[in-house]
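Quick notes on the structure that follows.
Removed: one protein chain of the complex. Kept in place: all other protein chains.
And now, subunit A:
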Amino acid sequence: MEINVNVKSNLRIQAFYLFFIIVSMQIGVGILGVPRLIFSEAKQDSWISILMATVYIIIVLFVMLLTLKQYDNADIHGIHLDVFGKWLGKLFSTVYILYFAIALYSVLITYIEIVKVFVFPEVSNFVMGLILICLTIYGVLGGLRVIIGVSFVFGVLANWILFLLIHPALQIDLAHYLPLFQASFVDLLKGAMASSYTFMGFEILFLVYPFIHNKNKVSISSILAVTWSSLLVLAATMLAIGFFAAAQLERREWAVLVLFKTQSFPFVERFDYIVVAELMMVVAPSLLFLMWGLTYSIKRVYKVQQKTTLYITSALFLIGTFFFEKHFETQQVINFANQFGLWLIYVYPFVLLPFVLLKKRLNKRKGARSS
(Lines give C-alpha, C1' and ligand atoms only; values in the text may rest on other atoms or scores of the structure.)
Protein backbone atom coordinates (compact mmCIF):
# COMPACT_ATOMS: atom_id res chain seq x y z
CA MET A 1 0.00 0.00 0.00
CA GLU A 2 1.27 3.42 -0.89
CA ILE A 3 0.95 6.41 1.37
CA ASN A 4 -0.17 8.73 -1.35
CA VAL A 5 -3.08 7.74 -3.55
CA ASN A 6 -2.50 7.99 -7.22
CA VAL A 7 -5.74 9.15 -8.79
CA LYS A 8 -5.91 9.62 -12.52
CA SER A 9 -6.86 13.13 -13.46
CA ASN A 10 -9.97 12.00 -15.33
CA LEU A 11 -11.25 10.41 -12.10
CA ARG A 12 -10.77 13.52 -10.02
CA ILE A 13 -13.65 15.70 -8.94
CA GLN A 14 -14.12 19.38 -8.28
CA ALA A 15 -14.12 20.54 -4.66
CA PHE A 16 -17.59 21.97 -5.29
CA TYR A 17 -19.03 18.46 -5.06
CA LEU A 18 -17.55 18.03 -1.61
CA PHE A 19 -20.43 20.19 -0.39
CA PHE A 20 -22.96 17.60 -1.53
CA ILE A 21 -20.84 14.69 -0.34
CA ILE A 22 -20.64 16.00 3.19
CA VAL A 23 -24.23 17.23 3.40
CA SER A 24 -25.63 13.95 2.13
CA MET A 25 -23.47 12.03 4.57
CA GLN A 26 -24.47 14.21 7.52
CA ILE A 27 -28.16 14.53 6.85
CA GLY A 28 -29.83 11.18 7.05
CA VAL A 29 -32.12 9.42 9.44
CA GLY A 30 -30.57 11.20 12.40
CA ILE A 31 -32.22 14.54 11.77
CA LEU A 32 -35.68 13.04 12.29
CA GLY A 33 -35.11 12.17 15.89
CA VAL A 34 -32.47 14.65 16.97
CA PRO A 35 -34.77 17.43 18.29
CA ARG A 36 -35.92 15.19 21.13
CA LEU A 37 -32.38 14.19 22.05
CA ILE A 38 -31.06 17.75 22.15
CA PHE A 39 -34.17 19.10 23.81
CA SER A 40 -34.09 16.59 26.64
CA GLU A 41 -30.68 17.96 27.61
CA ALA A 42 -30.68 21.64 26.77
CA LYS A 43 -34.44 22.41 26.77
CA GLN A 44 -35.41 25.64 25.04
CA ASP A 45 -31.76 26.65 24.68
CA SER A 46 -31.10 23.80 22.26
CA TRP A 47 -30.12 26.26 19.56
CA ILE A 48 -27.04 27.21 21.58
CA SER A 49 -26.08 23.54 21.78
CA ILE A 50 -26.35 23.19 18.02
CA LEU A 51 -24.25 26.29 17.44
CA MET A 52 -21.64 24.95 19.86
CA ALA A 53 -21.59 21.62 18.04
CA THR A 54 -21.18 23.41 14.71
CA VAL A 55 -18.26 25.46 15.91
CA TYR A 56 -16.62 22.34 17.29
CA ILE A 57 -17.12 20.46 14.03
CA ILE A 58 -15.54 23.30 12.07
CA ILE A 59 -12.53 23.11 14.39
CA VAL A 60 -12.33 19.34 13.77
CA LEU A 61 -12.52 20.00 10.04
CA PHE A 62 -9.57 22.38 10.27
CA VAL A 63 -7.58 19.79 12.17
CA MET A 64 -8.42 17.17 9.55
CA LEU A 65 -7.42 19.46 6.72
CA LEU A 66 -4.21 20.39 8.47
CA THR A 67 -3.40 16.71 8.83
CA LEU A 68 -4.14 16.01 5.18
CA LYS A 69 -2.11 18.98 4.00
CA GLN A 70 1.06 17.44 5.43
CA TYR A 71 0.97 14.96 2.53
CA ASP A 72 0.78 15.33 -1.21
CA ASN A 73 -2.29 13.27 -1.83
CA ALA A 74 -2.86 10.87 1.03
CA ASP A 75 -5.97 9.50 2.67
CA ILE A 76 -6.46 8.31 6.23
CA HIS A 77 -5.13 4.84 5.53
CA GLY A 78 -1.97 6.16 3.94
CA ILE A 79 -1.46 8.45 6.91
CA HIS A 80 -1.94 5.53 9.30
CA LEU A 81 0.65 3.54 7.37
CA ASP A 82 3.09 6.40 7.44
CA VAL A 83 2.64 7.33 11.08
CA PHE A 84 2.07 4.01 12.80
CA GLY A 85 3.82 1.60 10.49
CA LYS A 86 2.50 -1.49 8.80
CA TRP A 87 0.84 -3.43 11.61
CA LEU A 88 -0.38 -0.71 13.93
CA GLY A 89 -1.45 1.33 10.93
CA LYS A 90 -3.52 -1.55 9.68
CA LEU A 91 -5.12 -1.89 13.08
CA PHE A 92 -6.18 1.75 13.16
CA SER A 93 -7.45 1.54 9.60
CA THR A 94 -9.48 -1.50 10.57
CA VAL A 95 -11.16 0.57 13.27
CA TYR A 96 -12.24 2.98 10.55
CA ILE A 97 -13.53 0.09 8.45
CA LEU A 98 -15.53 -1.19 11.41
CA TYR A 99 -16.93 2.27 11.95
CA PHE A 100 -18.17 2.45 8.35
CA ALA A 101 -19.78 -0.94 8.76
CA ILE A 102 -21.57 -0.11 12.01
CA ALA A 103 -22.68 3.31 10.72
CA LEU A 104 -24.05 1.74 7.54
CA TYR A 105 -25.84 -0.89 9.54
CA SER A 106 -27.42 1.66 11.88
CA VAL A 107 -28.69 3.77 8.98
CA LEU A 108 -30.10 0.69 7.30
CA ILE A 109 -32.05 -0.62 10.25
CA THR A 110 -33.25 2.81 11.33
CA TYR A 111 -34.72 3.50 7.93
CA ILE A 112 -36.36 0.09 7.86
CA GLU A 113 -37.84 0.75 11.28
CA ILE A 114 -39.26 4.10 10.19
CA VAL A 115 -40.90 2.50 7.18
CA LYS A 116 -42.35 -0.19 9.40
CA VAL A 117 -43.72 2.22 11.97
CA PHE A 118 -45.08 4.82 9.60
CA VAL A 119 -46.11 3.03 6.44
CA PHE A 120 -45.99 -0.74 6.25
CA PRO A 121 -46.09 -2.45 9.65
CA GLU A 122 -46.38 -5.87 8.04
CA VAL A 123 -43.44 -5.62 5.66
CA SER A 124 -40.56 -7.94 6.46
CA ASN A 125 -37.15 -6.57 7.34
CA PHE A 126 -35.59 -8.86 4.78
CA VAL A 127 -37.58 -7.45 1.87
CA MET A 128 -36.84 -3.86 2.82
CA GLY A 129 -33.20 -4.73 3.40
CA LEU A 130 -32.98 -6.51 0.07
CA ILE A 131 -34.36 -3.54 -1.81
CA LEU A 132 -32.07 -1.07 -0.08
CA ILE A 133 -29.00 -3.26 -0.45
CA CYS A 134 -29.67 -3.97 -4.13
CA LEU A 135 -29.80 -0.22 -4.61
CA THR A 136 -26.56 0.18 -2.71
CA ILE A 137 -24.75 -2.52 -4.68
CA TYR A 138 -25.96 -1.04 -7.94
CA GLY A 139 -24.72 2.41 -6.96
CA VAL A 140 -21.38 1.34 -5.56
CA LEU A 141 -20.63 -0.74 -8.67
CA GLY A 142 -20.77 2.52 -10.59
CA GLY A 143 -17.85 3.86 -8.61
CA LEU A 144 -17.22 7.04 -6.68
CA ARG A 145 -18.18 9.38 -9.47
CA VAL A 146 -21.61 7.79 -9.80
CA ILE A 147 -22.13 8.00 -6.04
CA ILE A 148 -21.20 11.66 -6.05
CA GLY A 149 -23.60 12.16 -8.93
CA VAL A 150 -26.35 10.51 -6.90
CA SER A 151 -25.59 12.66 -3.88
CA PHE A 152 -25.69 15.79 -6.04
CA VAL A 153 -28.95 14.98 -7.79
CA PHE A 154 -30.70 13.69 -4.68
CA GLY A 155 -29.24 16.47 -2.56
CA VAL A 156 -30.83 19.03 -4.84
CA LEU A 157 -34.08 17.20 -5.47
CA ALA A 158 -34.92 16.29 -1.89
CA ASN A 159 -34.95 19.89 -0.72
CA TRP A 160 -38.57 20.46 -1.69
CA ILE A 161 -39.54 18.71 1.54
CA LEU A 162 -38.50 21.85 3.37
CA PHE A 163 -41.45 23.69 1.90
CA LEU A 164 -43.76 21.28 3.68
CA LEU A 165 -42.42 22.63 6.94
CA ILE A 166 -43.91 26.07 6.30
CA HIS A 167 -47.31 25.03 7.57
CA PRO A 168 -46.07 23.74 10.94
CA ALA A 169 -43.76 26.73 11.15
CA LEU A 170 -46.78 29.01 11.13
CA GLN A 171 -48.26 27.19 14.09
CA ILE A 172 -45.35 27.40 16.47
CA ASP A 173 -45.83 28.90 19.89
CA LEU A 174 -43.09 31.40 20.62
CA ALA A 175 -43.64 30.95 24.35
CA HIS A 176 -41.95 27.56 24.05
CA TYR A 177 -38.60 29.28 23.49
CA LEU A 178 -38.90 31.41 26.60
CA PRO A 179 -37.31 32.17 29.00
CA LEU A 180 -33.96 32.19 27.21
CA PHE A 181 -30.63 31.10 28.65
CA GLN A 182 -31.87 28.75 31.34
CA ALA A 183 -29.68 25.74 30.58
CA SER A 184 -26.38 25.43 32.39
CA PHE A 185 -23.13 25.05 30.49
CA VAL A 186 -23.02 21.34 31.26
CA ASP A 187 -26.53 20.90 29.89
CA LEU A 188 -25.56 22.77 26.74
CA LEU A 189 -22.54 20.51 26.30
CA LYS A 190 -24.71 17.46 26.79
CA GLY A 191 -27.10 18.84 24.20
CA ALA A 192 -24.22 19.32 21.77
CA MET A 193 -23.09 15.75 22.45
CA ALA A 194 -26.62 14.52 21.75
CA SER A 195 -26.36 15.93 18.24
CA SER A 196 -23.15 14.05 17.48
CA TYR A 197 -24.76 11.09 15.71
CA THR A 198 -26.68 13.38 13.38
CA PHE A 199 -23.64 15.43 12.49
CA MET A 200 -21.42 12.44 11.73
CA GLY A 201 -20.40 12.05 8.13
CA PHE A 202 -17.79 14.72 7.52
CA GLU A 203 -15.13 12.08 8.24
CA ILE A 204 -15.60 11.02 4.62
CA LEU A 205 -13.25 13.91 3.88
CA PHE A 206 -10.39 11.70 5.11
CA LEU A 207 -11.19 9.27 2.29
CA VAL A 208 -12.23 11.43 -0.65
CA TYR A 209 -9.52 14.05 -0.21
CA PRO A 210 -7.13 12.43 -2.73
CA PHE A 211 -9.86 12.45 -5.37
CA ILE A 212 -10.32 16.19 -5.24
CA HIS A 213 -8.85 18.18 -8.06
CA ASN A 214 -8.63 21.73 -6.74
CA LYS A 215 -7.43 21.26 -3.18
CA ASN A 216 -7.39 24.98 -2.38
CA LYS A 217 -11.20 25.05 -2.40
CA VAL A 218 -11.62 22.08 -0.08
CA SER A 219 -11.85 24.04 3.16
CA ILE A 220 -14.47 26.53 1.99
CA SER A 221 -16.57 23.77 0.45
CA SER A 222 -16.50 21.56 3.52
CA ILE A 223 -17.21 24.42 5.92
CA LEU A 224 -20.18 25.51 3.85
CA ALA A 225 -21.43 21.94 3.87
CA VAL A 226 -21.18 21.64 7.64
CA THR A 227 -22.87 25.01 8.06
CA TRP A 228 -25.74 24.02 5.81
CA SER A 229 -26.26 20.75 7.66
CA SER A 230 -26.24 22.62 10.95
CA LEU A 231 -28.81 25.07 9.66
CA LEU A 232 -31.06 22.19 8.67
CA VAL A 233 -30.71 20.55 12.07
CA LEU A 234 -31.20 23.90 13.78
CA ALA A 235 -34.35 24.60 11.79
CA ALA A 236 -35.75 21.15 12.48
CA THR A 237 -35.03 21.40 16.18
CA MET A 238 -36.43 24.89 16.60
CA LEU A 239 -39.55 23.94 14.68
CA ALA A 240 -40.09 20.88 16.81
CA ILE A 241 -39.59 22.83 20.04
CA GLY A 242 -41.97 25.55 18.95
CA PHE A 243 -44.52 23.14 17.63
CA PHE A 244 -44.68 20.58 20.42
CA ALA A 245 -45.21 21.16 24.10
CA ALA A 246 -42.21 20.19 26.18
CA ALA A 247 -43.87 17.09 27.61
CA GLN A 248 -44.85 15.98 24.11
CA LEU A 249 -41.47 16.48 22.53
CA GLU A 250 -39.73 14.53 25.24
CA ARG A 251 -41.79 11.50 24.37
CA ARG A 252 -41.95 11.70 20.59
CA GLU A 253 -39.71 9.55 18.48
CA TRP A 254 -39.00 11.10 15.08
CA ALA A 255 -40.60 14.40 16.02
CA VAL A 256 -39.64 15.95 12.69
CA LEU A 257 -41.56 13.33 10.77
CA VAL A 258 -44.64 14.06 12.88
CA LEU A 259 -44.44 17.70 11.81
CA PHE A 260 -45.35 16.57 8.32
CA LYS A 261 -48.39 14.74 9.66
CA THR A 262 -50.24 17.81 10.74
CA GLN A 263 -51.15 19.14 7.34
CA SER A 264 -53.27 17.84 4.57
CA PHE A 265 -54.13 19.05 1.13
CA PRO A 266 -57.13 18.11 -0.98
CA PHE A 267 -54.92 16.03 -3.27
CA VAL A 268 -52.67 14.49 -0.64
CA GLU A 269 -54.12 13.78 2.74
CA ARG A 270 -51.05 12.46 4.51
CA PHE A 271 -47.67 13.95 3.75
CA ASP A 272 -45.74 11.77 6.15
CA TYR A 273 -46.15 8.82 3.75
CA ILE A 274 -44.61 10.83 0.96
CA VAL A 275 -41.88 12.14 3.21
CA VAL A 276 -40.94 8.62 4.34
CA ALA A 277 -40.64 7.60 0.70
CA GLU A 278 -38.78 10.76 -0.13
CA LEU A 279 -36.46 10.03 2.75
CA MET A 280 -35.10 7.18 0.67
CA MET A 281 -33.45 9.86 -1.46
CA VAL A 282 -31.81 11.26 1.65
CA VAL A 283 -30.77 7.88 3.00
CA ALA A 284 -29.52 6.37 -0.27
CA PRO A 285 -26.46 8.65 -0.67
CA SER A 286 -25.49 7.97 2.96
CA LEU A 287 -25.72 4.24 2.35
CA LEU A 288 -23.77 4.53 -0.88
CA PHE A 289 -20.94 6.56 0.61
CA LEU A 290 -20.68 4.35 3.66
CA MET A 291 -20.64 1.22 1.52
CA TRP A 292 -18.09 2.76 -0.81
CA GLY A 293 -15.99 3.87 2.18
CA LEU A 294 -16.17 0.37 3.59
CA THR A 295 -15.20 -1.50 0.44
CA TYR A 296 -12.66 1.06 -0.71
CA SER A 297 -10.95 1.02 2.68
CA ILE A 298 -10.73 -2.75 2.65
CA LYS A 299 -9.22 -2.55 -0.80
CA ARG A 300 -6.70 0.02 0.36
CA VAL A 301 -5.74 -1.76 3.54
CA TYR A 302 -6.02 -5.44 2.69
CA LYS A 303 -5.80 -5.32 -1.10
CA VAL A 304 -9.03 -7.24 -1.56
CA GLN A 305 -10.96 -6.49 -4.73
CA GLN A 306 -13.74 -3.99 -4.14
CA LYS A 307 -16.35 -6.12 -5.89
CA THR A 308 -15.63 -9.13 -3.72
CA THR A 309 -16.01 -7.22 -0.47
CA LEU A 310 -19.07 -5.43 -1.83
CA TYR A 311 -20.93 -8.69 -2.39
CA ILE A 312 -19.74 -10.31 0.82
CA THR A 313 -20.53 -7.36 3.09
CA SER A 314 -23.88 -6.82 1.36
CA ALA A 315 -24.82 -10.41 2.08
CA LEU A 316 -23.73 -9.96 5.68
CA PHE A 317 -25.80 -6.79 6.08
CA LEU A 318 -28.78 -8.51 4.56
CA ILE A 319 -28.50 -11.31 7.08
CA GLY A 320 -27.98 -8.66 9.73
CA THR A 321 -31.36 -7.07 9.05
CA PHE A 322 -32.97 -10.17 10.55
CA PHE A 323 -31.50 -9.34 13.90
CA PHE A 324 -32.20 -6.18 15.85
CA GLU A 325 -35.84 -5.95 14.94
CA LYS A 326 -36.91 -4.51 18.27
CA HIS A 327 -36.89 -0.77 18.69
CA PHE A 328 -34.60 -0.78 21.69
CA GLU A 329 -32.18 -3.10 19.96
CA THR A 330 -32.08 -0.69 17.05
CA GLN A 331 -31.46 2.09 19.52
CA GLN A 332 -28.59 0.12 21.01
CA VAL A 333 -26.99 -0.22 17.60
CA ILE A 334 -27.38 3.51 17.07
CA ASN A 335 -25.95 4.24 20.50
CA PHE A 336 -23.03 1.99 19.79
CA ALA A 337 -22.39 3.68 16.45
CA ASN A 338 -22.74 6.98 18.25
CA GLN A 339 -20.17 6.13 20.93
CA PHE A 340 -17.84 4.62 18.38
CA GLY A 341 -18.10 7.62 16.10
CA LEU A 342 -17.84 10.10 18.92
CA TRP A 343 -14.29 9.03 19.70
CA LEU A 344 -13.24 8.25 16.16
CA ILE A 345 -14.62 11.34 14.47
CA TYR A 346 -14.69 14.05 17.07
CA VAL A 347 -11.66 13.20 19.18
CA TYR A 348 -9.29 11.06 17.12
CA PRO A 349 -8.27 13.80 14.60
CA PHE A 350 -6.82 15.77 17.51
CA VAL A 351 -4.77 12.74 18.52
CA LEU A 352 -3.61 12.04 15.01
CA LEU A 353 -2.42 15.54 14.17
CA PRO A 354 0.53 15.72 16.64
CA PHE A 355 1.76 12.31 15.45
CA VAL A 356 1.65 13.44 11.85
CA LEU A 357 3.49 16.66 12.61
CA LEU A 358 6.07 14.81 14.67
CA LYS A 359 6.62 12.27 11.93
CA LYS A 360 7.04 15.02 9.38
CA ARG A 361 9.64 16.78 11.47
CA LEU A 362 11.53 13.51 11.96
CA ASN A 363 11.43 12.88 8.22
CA LYS A 364 12.77 16.35 7.55
CA ARG A 365 15.60 15.87 9.99
CA LYS A 366 16.39 12.51 8.42
CA GLY A 367 16.25 14.07 4.98
CA ALA A 368 18.57 16.89 6.04
CA ARG A 369 21.03 14.46 7.56
CA SER A 370 21.13 12.16 4.54
CA SER A 371 21.68 15.05 2.18
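Observations on the model:
By definition in this document, a residue touches a chain if its C-beta (ideal position, glycine included) is under 8 Å from a C-beta of that chain, and two chains touch if they have at least 3 such contacts; residues count from 1.
We adopt the following convention: contacts and distances are computed from a predicted model.
Candidate names were "STAS domain-containing protein", "Spore germination protein", "BatA domain-containing protein" or "Cytochrome bc1 complex cytochrome b subunit", and the UniProt protein name of the unshown chain is "Spore germination protein". Checked against the hidden chain, the listed residues A:Q26, A:S49, A:S229 or A:Q263 yield one contact partner: A:Q263. The chain not shown here is touched by just one of A:I3, A:L65, A:V117 or A:L165, and that residue is A:V117. Of the listed positions A:Y17, A:F244 or A:W292, the one in contact with the omitted chain in the full complex is A:F244.
What subunit A contributes to its contact with the hidden chain is residues 44, 117-123, 127, 131, 173, 175-176, 178-179, 182, 243-248, 258, 261-264, 269-270, 272.
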